[in-house]
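The complex appears here minus one protein chain, its other protein chains still in place.
Just so it is clear, A, B and C label the chains in written order, and each chain counts residues from 1 on its own.
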Amino acid sequence: MSEDSAELAQFRADVAAWLDANCPDEMRDGATDHDSICWGGRHFVFQSDAQRLWLERMAQRGWTAPRWPAEYGGGGLTREEDKVLREEMARIHARVPLFSFGLMMLGPALLAFGREDQKREHLPRIVRGEIRWCQGYSEPGAGSDLASLQTRGVLDGDEWVINGQKIWTSCADQSDMIFCLVRTDREAPKHRGISFLLVDMDQPGIETRPIKLISGRSPFCETFFTDARTHKDNVVGEVNRGWDVAKYLLTHERAGVGGFLQTLAAGRSLAEILNDAGTLDDPVLRAGAMRCEVDSLAFSLTCDRYADQAKAGHGTGDASAMLKYLGTEINKDRLELIMSALGSEATDWEGDEGIAANWLRTKANSIEGGTSEIMLSIISRRILELPQ
Amino acid sequence: MSEDSAELAQFRADVAAWLDANCPDEMRDGATDHDSICWGGRHFVFQSDAQRLWLERMAQRGWTAPRWPAEYGGGGLTREEDKVLREEMARIHARVPLFSFGLMMLGPALLAFGREDQKREHLPRIVRGEIRWCQGYSEPGAGSDLASLQTRGVLDGDEWVINGQKIWTSCADQSDMIFCLVRTDREAPKHRGISFLLVDMDQPGIETRPIKLISGRSPFCETFFTDARTHKDNVVGEVNRGWDVAKYLLTHERAGVGGFLQTLAAGRSLAEILNDAGTLDDPVLRAGAMRCEVDSLAFSLTCDRYADQAKAGHGTGDASAMLKYLGTEINKDRLELIMSALGSEATDWEGDEGIAANWLRTKANSIEGGTSEIMLSIISRRILELPQ
Amino acid sequence: MLREAARGFLDDAAPVSRLRAMRDDGRTGDPDLWARMVEMGWAGVLVPEAAGGADMGHRAAGILAEEMGRTLAVSPFLSTAVIAATALRLAGGPAAGEALGAIAAGRRTYAVAVDEGRKFAPAATGMTAERSGNGYSLTGTKTFVADGANAARILVVARTSGTPGDAVGLTLFDLERGRAGIAADPGRSIDSLDRATIRFQDVEATGADIVGAQDEALSVLSPALRAGQAALAAEMTGLSAAALHLTIAFMKERRQFDRPIGSFQALQFRAAHLWSDIEMTASTIVNAGRMLDTDPQRATLAVSLAKARATATARLAVSEGVQLHGGVGVTDALDMGFYMKRARVGAEWLGDYGYHAAEVARERGLR
Partner (left out) sequence: MLREAARGFLDDAAPVSRLRAMRDDGRTGDPDLWARMVEMGWAGVLVPEAAGGADMGHRAAGILAEEMGRTLAVSPFLSTAVIAATALRLAGGPAAGEALGAIAAGRRTYAVAVDEGRKFAPAATGMTAERSGNGYSLTGTKTFVADGANAARILVVARTSGTPGDAVGLTLFDLERGRAGIAADPGRSIDSLDRATIRFQDVEATGADIVGAQDEALSVLSPALRAGQAALAAEMTGLSAAALHLTIAFMKERRQFDRPIGSFQALQFRAAHLWSDIEMTASTIVNAGRMLDTDPQRATLAVSLAKARATATARLAVSEGVQLHGGVGVTDALDMGFYMKRARVGAEWLGDYGYHAAEVARERGLR
């Protein structure tokens, strides 16, 4: 932690004092497991009054979205202030008050592409956790070729009428609204006939069905649109230019992956797990563990390096594809190694949070959010500039 | 060795007696190193009278080409008799009397595609080691895309006039004649305008220049054709259908690679080398050695299995691409491992036959005779029938 | 041909959907399917003709196991028809003969209880069989016992002398599962099969329950486990081939960017590499079966080679199988997950890659 400027030092003191006064004790356990997360939304059931209070207090200061402009309910903090806030929260092990796709994805898209009225309508409600959003991009027939999506929207008077099917819509069954890509011009080239629509899910034309994975239960759903409707103004960016918004968000999403993976790796250390397993006499396992430690550390340093560059104003850009590729592949390798080290004991099913489920879950990491193959294509074309 | 039939037992006894009487003692040392090989040809300098005598005696029986028909100077042996001959030669460690591209490649091509007069002219001279042949397929601009070759032949009266450049022509600087692929119709689709020509190298229009490899000296040459000439009848197969001959030979060549690699691996065992190096406390090296032993043995068994299938009348066909691919890749892995095990000592140059040269030489194995990438393409298209 | 007959039967009677249904029903065994396998003579594949078996040998057993691996057919074949049958046959004697007859006729199934920890290590056996009066008293826990909850009888190895790590001092007992003091906890194996923890508390046994000689279990158990390793390797190779087959079919059918994904060169090369890898492993399977049939005393290298290769190949096959299927590959709706889970269990059972690769290296003289 480098030394703060005088103003920043004052800000830090203020933040610390406010947190101390306002963060309920129950919210100071640093919990990050799925069940402890506050997702918000119309139907969210708070686990405790403390959880509700913590959200309300943080939202009031805009600190659920610290860097969003204050006029839209955000904290209006600078990069440095944001860092201080996170550091001070970490110091007291404060839980993240709100976690949502609205904060992570729709918000940035609206800030970059939304109309003024859209920002004023949606951003404050995201900040306060009133509306839970989900993302409708993927389709069963599209996969890596995202832009070949077939869900279509037809204008009927003042409304888009939407028909089709989305897949991998995380938490769709618990969300209030969906931002989704819809084909609105079937004659145009495939990237030029897609619009980015905002749709309320509380209508009979939308049905959701959870997807079971090889690793067990998952937040993913299939989402079916049957004459679903949304007002014609609920387009982000221009009609038929939704691909630009999607591309922006995809890069945004990948850039976040590195940090996410680092968090994963921050659990119990590989060495600890392997020492306990007591199977390291096997040179295959030992050599594998050595290699995996080396590669994991190198990956972690690479995330740090790119984060530093980002702080210095150099965006990660297409290199986020590299982070996504390496992070997921190394993590698969790591879990394979742990499974081998634990031997038969790891092959008993200990539920959806057990080691076997974790191992199987990593298999999806190199597919979701863009497959490793797509990441390698991005690197070879955009960074290495190899010919198509 | 399964039991012989009565006739085969008699044949074995005859062979043993003949070998005993005719194989000079100096030729019973089993030598297979480059300098001990009898290559034959107009300019070949025999190392000893014994070497010359051994060639003459074996050639007289046609046993330099045991399975070729007797009418063309061959031994006319059955598959079983050929096996007996090889076994009896191995028993007394008899050297191979003659090794040549004529025996390995041109002969089979002539037997499959040649005119009667061509067979009568060339095969006996190959059997007797009178003419040394080299192969002119590759070109600098063509590489893996062999059929894009540009060396061209134009008919001028009774002769083809040849201009262009070949590369990787093994032993071209010591050969008497060359069989080569030449573009004889520039208008036709690329596989349909190539002819398979036989050309005498003893003419001013042909020059050769040896190629130095990263591993040191090599038998490879560049061969330059400047208005070189050959009689128009010196075409094997039809004019402009040389690609058929070439394809036949390429498959033939790859099928031989497995055996060749097995011979390589038959030297000092990996375990022996690594034990002596004393560096196996390192789990990375030990695990690598274990994996390499496992894979080498599996590869060796695979060669045996395909050889058994071939004996049972099932050709290896496109699967030869798999043998070529795996054999060369595993051998590269093996030499990398040996280099690591020997450490700095292996990084001193011990001449073109030293371990470092061997290691570097393996890097060419997965390129020459069709790259690993070409082999994988053959497997994916012809065996797995994946779409183009 | 045996292979074609087996394949035809299994495609028809035991597709992966049958395993799926079993899992969804919460069952861990498929006695009806086994009954049909018995009818076809598979239970007696290693039982002498005199005892009513087909006596077809280990290569044949490998072919059956390989075909079962293709469709993930559920059966006690490996435990009963391969491992137990081999042990009983080697032990000889009238009781073993009767047991073999019962196996071939489908009247008996066996579980083989060896492991006590996370890794395969028979010599490390700590479970005790103490002399008690004229007999023995067995106490200890066996883990990850294939078919341990369903099999009628249990071949269990326990220590009659020495300390864990000694290769001698182990004795093999043949006990009916209902004997007092035996309790099995069915477990929840990721491959949905029966892999139980079995607790033995003061279980009484007599000399008549011993298979082979006291203190010399490994002289019958080791060859039996080798036979099991070879058959398991064969099963995993069939599994790998099936995973590749499903993947190739998907690559031909699935379109992305206006082309079948099988036309993408990077994916083609991976499929071609996997095919090549499976070919190599297949060679080791053939070799292991032949060595067990012709020179079983010297089959260690061949069997460990097969199990090491089969383990590595199956891991590659299912990893590629899932990844090349993309999103659908990680859904439970696709069968690939079943292959991946079985490959992981198979990787550990009867010795993992490191165990067998070390055996190979040792046999090859690596110090």
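Everything that follows uses one rule, which is that a residue touches a chain if its C-beta (ideal position, glycine included) is under 8 Å from a C-beta of that chain, and two chains touch if they have at least 3 such contacts.
Note that this is a predicted model, so its numbers are computed, not measured.
Asks: When the whole complex is taken into account, which chains on show are touched by the absent chain?
Replies: Even though it is not drawn, that chain still touches A, B, C.
Asks: If I consider the whole complex, including the chain that's not displayed, which of C:Ala5, C:Ala35, C:Ala213 or C:Ala266 touches that chain?
Replies: Looking across C:Ala5, C:Ala35, C:Ala213 or C:Ala266, the contact with the absent chain belongs to C:Ala266.
Asks: Just name the one of A:Ile162, A:Leu250 or A:Ala289 that touches the chain not displayed here.
Replies: A:Ala289
Asks: Which one touches the absent chain: B:Cys171, B:Leu274, B:Met290 or B:Leu342?
Replies: B:Leu342
Asks: Just one of A:Ala90, A:Ala188 or A:Leu386 touches the chain that is missing; which is it?
Replies: Final answer for the missing-chain contact: A:Leu386.
Asks: Which residue among A:Phe11, A:Trp160, A:Tyr325 or A:Trp359 touches the omitted chain?
Replies: In the full complex, the listed residue that touches the missing chain is A:Tyr325.
Asks: On chain A, what residues meet the omitted chain?
Replies: 269-272, 274-275, 280, 286-287, 289-291, 293-295, 297-299, 301-302, 304-305, 319, 322, 325-326, 373, 375-377, 379-381, 383-388
Asks: Can you name the residues of chain B that touch the chain not displayed here?
Replies: Counting over the whole complex, chain B touches the hidden chain at residues 138, 140, 142-145, 148, 167-168, 211-215, 277, 279, 282-285, 332, 336, 339-340, 342-349, 356, 359-360, 363-364, 366-368, 371-373, 376.
Asks: Against the chain that's been left off, what residues of chain C make contact? List them.
Replies: Residue positions of chain C that touch the missing chain: 264-266, 268-269.
The rule is simple: only the chains that are shown with their structure count from here on.
Asks: Work out per-chain C-alpha centres and flag the one nearest the whole-protein C-alpha centre.
Replies: Chain nearest the overall C-alpha centroid, as shown: C.
Asks: Quick check for the class: compute each chain's Cα centroid; which one is farthest from the centroid of chain A?
Replies: So the farthest one, by centre of C-alpha atoms, is B.
Asks: Averaged over CA atoms, how far is the centre of chain A from the centre of chain B? Could you give it in whole Å?
Replies: That gives a centre separation of 57 Å.
Asks: How many Å are there between the centre of chain A and the centre of chain C, using C-alpha atoms for each centre?
Replies: About 42 Å separates the centre of chain A from that of chain C.
Asks: In whole angstrom, what separates the CA-based centres of chain B and chain C?
Replies: Measuring from centre to centre gives 44 Å for this pair.
Asks: Can you tell me which residues of chain C touch two or more of the remaining chains?
Replies: Residue numbers touching two or more other chains: 354, 357-358.
Asks: Where in chain A do residues touch two or more of the other chains?
Replies: Each of 283-284 in chain A touches at least two other chains.
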